[in-house]
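Here it is: the structure, laid out below.
Here the complex is missing one protein chain, while the rest keep their positions.
Order of writing sets the chain letters: A, B and C. Residues in each chain are counted from 1.
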Amino acid sequence: MLNTQSNNITACLLICCPDRPGIVAGVSQFLYLLGANILDASQHSTDPREGLFFTRMEFQLALTDKVMLEESFQQQVAAPLQMEWKIDYSDRRKRMAIMVSAYDHCLMELLWRWKSGELPVDIPLVISNHPKLEKECTVLGIPFHYLPVAASSKELQERAAIRLLEEHAIDFTVLARYMQILSPQFVRLYPQRIINIHHSFLPAFAGARPYLNAYTRGVKLIGATAHYVTNELDEGPIIEQDVARVSHKHTVDDLVMLGRDIERQVLTRAVKAHIDNRVILHGNKTIVF
Amino acid sequence: MLNTQSNNITACLLICCPDRPGIVAGVSQFLYLLGANILDASQHSTDPREGLFFTRMEFQLALTDKVMLEESFQQQVAAPLQMEWKIDYSDRRKRMAIMVSAYDHCLMELLWRWKSGELPVDIPLVISNHPKLEKECTVLGIPFHYLPVAASSKELQERAAIRLLEEHAIDFTVLARYMQILSPQFVRLYPQRIINIHHSFLPAFAGARPYLNAYTRGVKLIGATAHYVTNELDEGPIIEQDVARVSHKHTVDDLVMLGRDIERQVLTRAVKAHIDNRVILHGNKTIVF
Amino acid sequence: MLNTQSNNITACLLICCPDRPGIVAGVSQFLYLLGANILDASQHSTDPREGLFFTRMEFQLALTDKVMLEESFQQQVAAPLQMEWKIDYSDRRKRMAIMVSAYDHCLMELLWRWKSGELPVDIPLVISNHPKLEKECTVLGIPFHYLPVAASSKELQERAAIRLLEEHAIDFTVLARYMQILSPQFVRLYPQRIINIHHSFLPAFAGARPYLNAYTRGVKLIGATAHYVTNELDEGPIIEQDVARVSHKHTVDDLVMLGRDIERQVLTRAVKAHIDNRVILHGNKTIVF
Partner (left out) sequence: MLNTQSNNITACLLICCPDRPGIVAGVSQFLYLLGANILDASQHSTDPREGLFFTRMEFQLALTDKVMLEESFQQQVAAPLQMEWKIDYSDRRKRMAIMVSAYDHCLMELLWRWKSGELPVDIPLVISNHPKLEKECTVLGIPFHYLPVAASSKELQERAAIRLLEEHAIDFTVLARYMQILSPQFVRLYPQRIINIHHSFLPAFAGARPYLNAYTRGVKLIGATAHYVTNELDEGPIIEQDVARVSHKHTVDDLVMLGRDIERQVLTRAVKAHIDNRVILHGNKTIVF
């Protein structure tokens, strides 16, 4: 609906609840009485045996008492319909950390898009286990934290990283080819809050050296997969995937080079969807509105 | 929402109205009081200067008095909100005619998908200006009408075609490479009810011989476009497009052959969207939900 | 080069040999002295550690004594350069058998393309373990052999199939969704002569029920793979693959339906490449020129 007032904010409401008549009517009536304009709405019903309903509603409303809004919604709509829900407001940008190793392509892509305004987030810091990419960050005014990692120091290094993420009130972290497996302790702290890019079309070629394995198998397409990190390696919920055509002419090095382009595109699309609150978890799968 | 009763029907409601708060609330409240379950909903708002709101709602309800439903909706919801709307019910299959010339690929594709259950329509007839494809139709039990056309007889031929379309209460007609330009008189009778497949990526290579022109220009992709027929040749609202990669190796004949695959895919997707009431006109453009 | 004489034939020469200087010079000099015009040539060198050279040369020559041509080539060129090679002539069409179960889409696609002239082969027979698709074959004049299979009769059924393939001098067989695993005895008889279409992007989702497994994993692309059949299930050399985009909205049935389109395209492209002698085996991989 119409966006006419300048002191308005935009809110995004994500809901999961048992499927039944009246959900859309209940939510939209609540928003109407609040004076909110629905800008965009998407919904998804799972199959009847499971019987779940998911929706994402983006709406505009005058600057308001958020606590009261949320309490009213909980009492009048969410509780009667047994909803799990969360709401996010446009007047607060998400805070994104990037963890990176020595490959620069995913980092550079994210930074370029951030700088060009495509990614409406704050980037309070980049953490790396290599010193190599410091200048690429600091030239843009982004603090770079070098936290080297060795077998003996891994636990300490992760603790230092966690401390930084907490100090900077990070909302989510992107592993932009970080090349380290995070410990279960780390992962557990950030459910659906760590996005990884894996350089294969999962579930094919999970684990190490996917381009070499793709070459050895002789596939005709290579791919990349962005997913939330869980404690099952490369098994987390998939957010986005894409592929590119290859042939017998391509060496492993060629696949690495071609793959960089897919990784950059796929990771960007996943990060954008996450920032825009378009991703809802459904078991180990995602709904991407 | 849940689909639990077997004597239910599904309805699809398409709405266009001035954008303002309360539209979703109004429609969904009406449907809720009717006992309808919303199965799927999509919406689109144009930019504020134009200020239009479009929505498609698919819902399930018990077998009902359709006239009363429509009158109530008009009075209680549509009139106050200045809506243009239409509704379509699943208990009546659309009736699709196909007009074809001597090329068989688009016809065969539609017939195969219809036979396999992918296209939930009735096909009461095929009309052709060549006798060649009669057997392909009659073997599937579909009446084939041979209406030859010559410069002198074009008006008569069109009148015969229109008579057939009317006699069989056809809802929409697909030009499956019909290779004849319909007269303004014909087109005017069927607004947004004739779908054509053009064998180029429009607006490039409108008019005759698009593959030859694509070859001559040396493009690296060829395409196909499905659109509603209007009286501006190849200028009607585009429903679907796609492309395929070509190179200097391909002759014009190769482009024709490769193009057939794109034409088949693009036309099928457009016809499916039309059947499912997913296409709304917006000026000379389409919204495809 | 120029194709001017009408009593010419086209030949296709495939070569694999140790890489060294003089191979192209040797072969092209031999063909020049023969009066042959090279129409197309492709080559591929593997990495230096392996040191293999592959080439495909298509050339036109006057009708000739093939035995003498091949003996001369072996003596003068192939033996000195330690070549493995084979040659195929355009004046003899390959003979293709199709084995199919109850799904019609891959069969129909191959038959339509064969009828339209896109597949320059003879199809002396279709073999099926279901009676369902008989009419689709016989209407085009292609003999249909119904060979039912049960656990107890599998060996006998395969022997009957082999007898048919031999009687009809079949060059290669396409499993157009045959849904049966061929025994090692069968496969061993036809190295690089059986093409299968698997309904996933291998190596992801090998084995049974790939669409269900793709749905369960929540991938964002589904695929299909055409490969030569070996005795490692779904592990044979990949000829062609492709994918299509899917989302959380798609049910397993939707994936099956969308997948049919990819299967048809991928199988067609693989069969065309095989017919045109564009596929050379290199270990368990393919070179597709």
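Simple rule for what comes next: a residue touches a chain if its C-beta (ideal position, glycine included) is under 8 Å from a C-beta of that chain, and two chains touch if they have at least 3 such contacts.
Small disclaimer: the values here were computed from a predicted structure and weren't measured.
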item: Sole residue of C:28, C:64 or C:216 that reaches the chain not shown, by the stated touch rule; value: C:28
item: Missing-chain contacts mapped onto chain C; value: 1-4, 19-25, 28-29, 31-32, 35-43, 45, 48, 51, 53
item: For chain A, residues in touch with the removed chain; value: 104-105, 108, 112, 116, 118, 139, 257, 261, 265
item: Contacts of chain B with the absent chain, listed as residue ranges; value: 44, 47, 201-205, 217-221, 223, 237-243, 247-249, 251, 282, 284-288
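One rule holds in what follows: only the chains that are shown with their structure count from here on.
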item: Copies chain C and chain B - interface residue numbers shared by over half, same or different; value: same
item: Geometric centre distance via CA averages, chain C-chain A, whole Å; value: 42
item: Inter-chain centre distance, chain B versus chain C - centres from mean C-alpha coordinates, in Å; value: 37
item: Of all residues in chain A, the ones touching two or more other chains; value: none
